[in-house]
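This is the structure I have questions about; it appears just below.
Note that this complex is displayed minus one protein chain, with the remaining chains in position.
Right after this comes chain A.
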Amino acid sequence: MVAATRERPAAEIDPGRGGARLTVETVSHAFDIRGTPLPVLERVSLTVEPGRFVALLGASGCGKSTLLRLVAGLEPPDAGRIAVDGTAVTGPDPSRLLVFQDPTLYPWRTVRGNVALGLEARGLGRERAARADAALRLVGLDGFAEVYPHQLSGGMAQRAALARALVNEPRLLLLDEPLGKLDALTRLAMQAEILRLWQKARFTALLVTHDVEEALVLAERVVVLSDRPAAIRADIPVERPYPRHRDDPELVRQRREILGILGQPA
């Protein structure tokens, strides 16, 4: 069921520029494994208010990435309805962008060429390079525009992938464990980076992660999913102000609570 979502004063919502409202209504989905359906999502309902940062937390392979693919419009759900700003999702759209666990930059394009991909795909030719360079500056990759992806470190490649999404000014950013493959130090730096970008651009952010701490440091709400088929187990608001510290006693308490829900010894 939809958990209590905090209402924001209407004046704060800027539907033209800011984030999009996401509604997921009783969505179920199954994979077809050699003719046998394998249910991955079971009646998942979720509402994300415009401009909010919500984390979807669950064990690996529980179906949370599938939910993101459905929201991105890469696949239609078997049952239920997904809508963005009241309009049903029927296919991919540059206003809803997905950042994958792998940066999946095109190796044959320079970093600038990769970042400009969305502008090029939509035929936005004018000032393409300038906008790509601005996005690269935003993620701290200025000076790397002419470089090929294989010359970047893991963290830099993921920054470039973020720039590739942000240059399109998405209203909903879907983050599919974007920091999952980074080393611990790079991870911390990138968490701060994502937070900074979100605070600056005010898109709605939906982050999939299996890292409880990451969810608590970044998100305003943590939605805990059960094992496959994924259903919502808990919806926990995180009310601490940013920037947050990992050793904040309130966050430590919530971490213990969430680990308890996930059936892990705290």
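Annotations
What we mean here is this: a residue touches a chain if its C-beta (ideal position, glycine included) is under 8 Å from a C-beta of that chain, and two chains touch if they have at least 3 such contacts; residues count from 1.
As a convention for this text, contacts and distances are computed from a predicted model.
Per its UniProt entry, the chain excluded from the display bears the name "ABC transporter permease subunit", taken from "C-type cytochrome biogenesis protein CcmI", "GRAS domain family protein", "ABC transporter permease subunit" or "Aspartyl/glutamyl-tRNA(Asn/Gln) amidotransferase subunit C".
From the options A:G18, A:P39, A:G80 or A:P94, the residue with contact to the unseen chain in the full assembly is A:P94.
Touch with the chain that is not drawn comes from one residue among A:L38, A:A88 or A:A121, which is A:A121.
Within the complete assembly, A:D102 is the residue of A:E25, A:D85, A:D102 or A:D227 that touches the hidden chain. Residues of chain A that touch the chain left out of view are 72-74, 92-94, 96-98, 100, 102, 104, 106-109, 117-118, 120-122, 148, 150-151, 164, 168.
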